[in-house]
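I have a structure I would like to understand better, so I am pasting it below and will then ask my questions one at a time.
Complex shown without one protein chain; remaining protein chains in place.
Chain lettering (A and B) follows the sequence in which the chains are written, and residue indices restart at 1 in each chain.
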Amino acid sequence: MPVRLSAVIRRSLAKRRLAPRYSGAGLLWRGVRNSSWPRVWREPPLKKSYDVVVIGGGVHGLATAYYLAANHGITDVAVLDKAYLGSGGSGRNTAIVRSNYLTPEGVAFYDRSLELYNTMSADLNLNVMFSERGHLTLAHTDSAVRTMRWRAEVNKLQNIDSSVIGPAEISRIAPSLDTSPNTRYPILAALYHPPGGTIRHDAVVWAYARAADAHGVDMHQKTEVIDITCEGGEGPDGKGPGAKVTGVCTSKGDVSARVVINCTAGWAGLIAAMAGLKLPITTHPLQAAVTEPVKVFLPTVVVSGSLHVYVSQTDRGELVFGASVDPFATYDMGGTLDFTEELAGHVLELMPAVSEMRLLRQWAGLCDITPDYSPVMGFTPVEGFLCDVGWGTYGFKAGPVSGEQLAKCVAEQATPELISPFALSRFDSGMLVGEKGAAAVGH
Amino acid sequence: MIRRLEPRSGEVIDRATPLKFTWNSKKHIGYAGDTIVSALLANNESVFSRSMKYHRRRGVLTADYWDPNTMVQVGTEPNVRGAHRLLEADMLVSAQNAWPSLDFDVKAANGLFGRFLTAGFYYKTFIKPQRLWPAYEKVLARFAPGGVVDLNTPHGYHDKRYCHPDVVVAGGGPAGLAAAISAAQAGMNVMLVEHNHHLGGHLRWGTDEDRAVADELEATARMAGVEILTDSTVTGRYDDNWIAVSQRNHPGVVERLIKARAKILVVAPGLIERPYVFAGNDLPGVMLSGAARRLINMYAVRPGNRGVVLTANADGDAAVVDLERAGVEIAAVLDARAGETISKASGSSRHLNSVTLLDGSTVKADLLVTAVGWTAPTSLLNMAGDRPCYSPKAARFFSTALPDNVIATGGIVGDGRLDELIAHGASSGELAAERAAAVKHRLRSTVTRAQTPEGPEPPMPADHRDGLCKAPHPELYRSDTHGMVDFSEDVGSKDLLSAAAEGFDSVELLKRFTTATMGPSQGKLETVNTVAVLGEARGESIEEVGTTVWRPPYAPISLGALAGRVFEPVRVSSLHEWHTANNMKPILAGQWIRPDHYGDPAAEVTNVRTNVGIIDVTPLGKLDLRGPDVPRLLNLLYTNEWSKLPVGRVRYGMMCAEDGVVADDGVTGRLGEDHYLMTTTSSGAGQIWQWAEMWLQTEHPDWQVHVTPVTTGYTSINIAGPRSRDLLTRLVDDVDLSPVAFEYMNVRSGTIAGVADCFMWRIGFTGELSFEIHVPAGFGLHVWEQLIEKGADLGVGPFGLEAQRIMRLEKGHFIVGQDTDGLTKAPTTGLTPLIRLDKADFAGKPELEWSLGAGAPELPVLVAIRPTDPQLVPDEACQILRKGTAEIVGRITSSRFSPTLGRSVCLGQVTPEFAAAGTEITVRLCDGSDTTATVMQHHAHFDPEGVRLRG
Partner (left out) sequence: MLLVPCPHCGPRNSADMSYQGEASSRPDPSSTTPTEWREYLYMKHNPAGWLRENWYCSSGCRRFFTVERHTVTSEFREPPLPGSKTPRPTGDGADPARGAP
């Protein structure tokens, strides 16, 4: 475990590079002088040893590395990614952020995330284009209305701006929605969450990577973890419960480390297995699609749980769609035709006017689904091996706060309050998190 | 001056059929067979759009579906491919992405700031002050490209088709046609899909001899029985050759999705000509050789007056000949094979004026045609798992490995003379036929009940085709100047180089940072140039840089076509028409449409409590269980004891999942020695059937139980109220309904209103004396009408779901899924006596045992709650708080005003601390105010002893 450092030493140790700051003025200056910007992050060689190795160069892994360095002065950190930064779920999600969850634990957690997203552009000096455009979750049945109200009431108690609104108000906010009562699934009400919105997902990845790099964190792309080395465990090769992690073997060489953090979403089970652990996780693809651009007409994020669809329009004019995860477990991200058919049917149910718009591209990401739709975070039965996994379809929203809390967890060697409900041990005691009650599709 | 040429032998326009149309409110005339763009060119229009970022004028580039510069709005339809869509009479065509007009676009001012608007500029600016970002964002959103969606657009008619061809051939060029012919001649059922309007591929814009070959191939294919689809695209190849075809020209359907389960897919899309990167390459007047040749040979349009041609291949050479024949003055021909090339193109923003060569000399020209090579559209191969590899010698990508059921042919495989391409296609068709036969054999032999084919499964026929050569071709990607790489996204080579220098130097990062290849043609024109420029930046070859994976669909497909006719089944009972005719207010319950009430639910409650009411409960799940081992099954599914249920009795039971969470509940009755009828909740009907089957088939295959779902086989009616017995007696002769003969929780079978084989249960959810009758569905309406008619003097009236919900709440009966949730374990419901831990096994037993054991974590408790203010009805889902805090200690799960008690009544879940009778709790109402309420001793607010229902 890293040595605890006083705040003063920490500050002096934080090897912050002096990178030029991004700004409009800088852009003009470089435009006039025709000079280019420096590299956004370094490409350092892989060292033989790091204090902390983070597996997975997505939002979660990069945020963890950044906060380790920025908040706790732990800078001897490597982030490893088998492809390029943001190549997994971080670059494949539909970039929706919100905090109107069902359980107080969930709300508190995601609200902190939203707070971090809100100031991220300025904090990390890169415009992540956070668009606080409001978030509508439509209810088409009696019981859905009840669930929306449940969420709204829990949200209000935690000062989250969230309320149940009727068809007239929905129509005012998003005129393209068919709010007439004669559809197959009439829109009865919606949970309206004004602070929800969208963000440029890739920019979030780059912002954390750039900021972490400035603090001395090493990022290694195209560096695949092949094994995790342990000692003293019950299982073969000294792995499994009771073991202590000693490092990782990668496609570019072996690295010793005192702490190894698993931030690999859909691949989380495979990485955990390398440490001799089994997780309550099944990997399912979550598909998404985008249309050709048209002039902007949809001002908010629209989600329908019963119709398994969510849609928003980017500033570029494309409609971005998502749905629920694929029905069976697979690591294949090829995508399916049935997804696009069902999606289009449901979108047209909500917005008949877009039937002439064309689907341009579909893709899939891998989701790590847990039985209670809540993550697995923090310590595991293998000492020094921490997890930040099980995010299912909610991972992107939670990136900043997960990184912040996990960094705290590593630095203070204690589970922070905010993530204590998400411990792996809950599956041993059978005390699951109640987010399951409102699951279905909840983007 | 661009204009229509004299009639020519290969033209596809019908000069006898002129068509009037409108372009940006100007009136023009074209011909049938024209595309929108060819008609506009013939009318001397040469600018079709403004570019996305800098709003530069754009003319024709490829003159086909992939042309990034010719997307137009047609009526309410945005983003129409103007160079592909055929002209129709009275079409209203307008330019997109220009304001106020195509000719004068104020956003063109962006072009002046080009050096500041580098790729990804927005990530670096608008950071501070953050409060201004939303305002900036609104401005950025106005720059969104594309057409306009009319919010009144109707859904349109979209059919779908399913088919099971042996072979699907994607691409109707010479190789694709030859493959289709030989596969069909080998007896296979073949579907040929051609993206363009005409078969023949590049032969269509070739010589007269080329066209003669195309015509002959087409005629042979038709003779061989090949199903030919034109203006249709194989948009995707999914698992196990599930092929999506978008058919755009089927009569009566806007666009049709065909889903084909093909045994073999032959991929023959040909090649897509690639633009060359140099300064001014997006000026109107600069186009590819294919564009020039299509315009001249198919549409009889002269693309310019004085032209320069850069050629690296035979197609470029042919373009020179075609241009000359079309009367274009050839100012210069540069042969790239001899190392010649151009440096840049210059002109006004409206049109090309001159071309600068490498030596700095300039040539006056209004047309520049480039033929610098091709991109292999390997999209479908990618979808089949192929990762194509670059050949520097041939300057394009080639397939590396394909599954057995996908075969490639034609230009995507290699080069050759026309006869070689046709021969390769033909041998590919033969291979496809052989393999299709092997797949057929395999499919048949996996079906045990089908007639098994004779003999062992043949091995998958190996590929013995003679290959096509990879003809050498110069690698031409960028000249010595910087130009446009992605025309749709306005991304230039300079943008790519600076992004790479910043560290976005893998192809995926570069793509994401600059948005290159993300536009409507999805990289078909841009990908390889992007990779080439990145290779320059990294000092690496194209193979080292690699490429991105092409994702489906191959060509965009409309949401309408994907959706088809929205088919969402609705379930209604046999009484639905009666309800509709009698003022039903419907409610959606899963797939069911049910009467919520008939005008006044409170009056319906009162009528049941004083007279008699009838409710249609057909959606109630019903499973007919037969066999000697039914009690064992019941003991396994329910938490309570079922071994000794006598014939004629019914019992309530609760089901749990393996984690102890309440899954369903209902009553089951024993109709005969080995015959039971189980009822489930309406929403649980399907799942409980599957759940029962699962236990029987996997864990206890030795048990003899037959499960038959009979939910809709019976019309179910509950007759409730103090006069229900009087009413039912009037319709039943063969069953003694007296209280002594037919006690509470019993079941009888008999004849109702002349209908035999009905079941009658004495049970009820409403708390009143009631009978639930199950009538063969065909006679449901008859019995219902008889009940209404015969009970008129008893005050009988229908009641709906709302009245039933009020009455069950008055009685404190919980509803699974409303008063319980995804984590509610059985003990929470208070029905602990029904959890029989002394049984050897039942679903969820271990969890329930532990949750009832000593030291178990405390579970929430379901309690009845009465608000202190009897007139106040808290909304369902209102939270229960620890007084004076925001700490949640429970929630209201059901809440109604009880007309019977004249007050509000609720059910709710609370933590054990607040569960004792008489506890005062604080309820946070939706308006933010707090109120108090009291926890009651019994779940039942009304008649807790159950005197009425036992009457």
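We take it that a residue touches a chain if its C-beta (ideal position, glycine included) is under 8 Å from a C-beta of that chain, and two chains touch if they have at least 3 such contacts.
Since the structure is predicted, the reported quantities are computational estimates derived from the model, not experimental observations.
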Sole residue of B:Asp596, B:Asp629 or B:Asp664 that reaches the chain not shown, by the stated touch rule: B:Asp664
Chain not shown: contacting residue from B:Phe48, B:Trp133, B:Trp205 or B:Tyr238: B:Tyr238
Contact with the hidden chain (one of A:Val52, A:Ala257, A:Ala275 or A:Ile369): A:Ile369
Contact residue for the chain not shown (choose from A:Ala139, A:Ile281 or A:Val296): A:Ile281
Contacting the left-out chain in the complete assembly, out of B:Phe487, B:Trp691 or B:Trp761: B:Trp691
In chain B, positions touching the absent partner: 238-240, 242, 261, 385, 443, 446-450, 655-659, 661-664, 684, 687-688, 690-691, 693-695, 697-699, 701, 822, 840-841, 845-847, 850
Hidden partner chain, residues of chain A it touches: 267, 269-270, 273, 278-284, 324-325, 327-332, 336-338, 369, 371, 392, 427-430, 436, 439-440
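Quick note on the criterion: only the chains that are shown with their structure count from here on.
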Touching residues (chain side chain A, partner chain B) in the complex: 22-24, 26-28, 31-32, 34, 36-41, 43, 83-87, 91, 104, 119, 121-122, 125-132, 140-143, 146-147, 149-150, 152-154, 156-158, 164, 175-176, 184-186, 200, 202-203, 206, 221, 291-297, 314-317, 334-337, 340-341, 343-345, 347-349, 352-363, 372, 429-432, 434, 436-437, 439
Complex contact set, residues of chain B against chain A: 76-79, 113, 115-116, 118, 121-128, 130, 133-134, 137, 140-142, 144-156, 158, 236, 238-239, 242, 244, 254, 257, 259, 383, 385, 498, 501-504, 506, 508-509, 512-513, 515, 520, 522, 551-553, 556-564, 566, 568, 570, 587-589, 659, 817-818, 821-823, 847, 850, 857, 875-879, 881, 886, 888, 891, 924, 926, 928
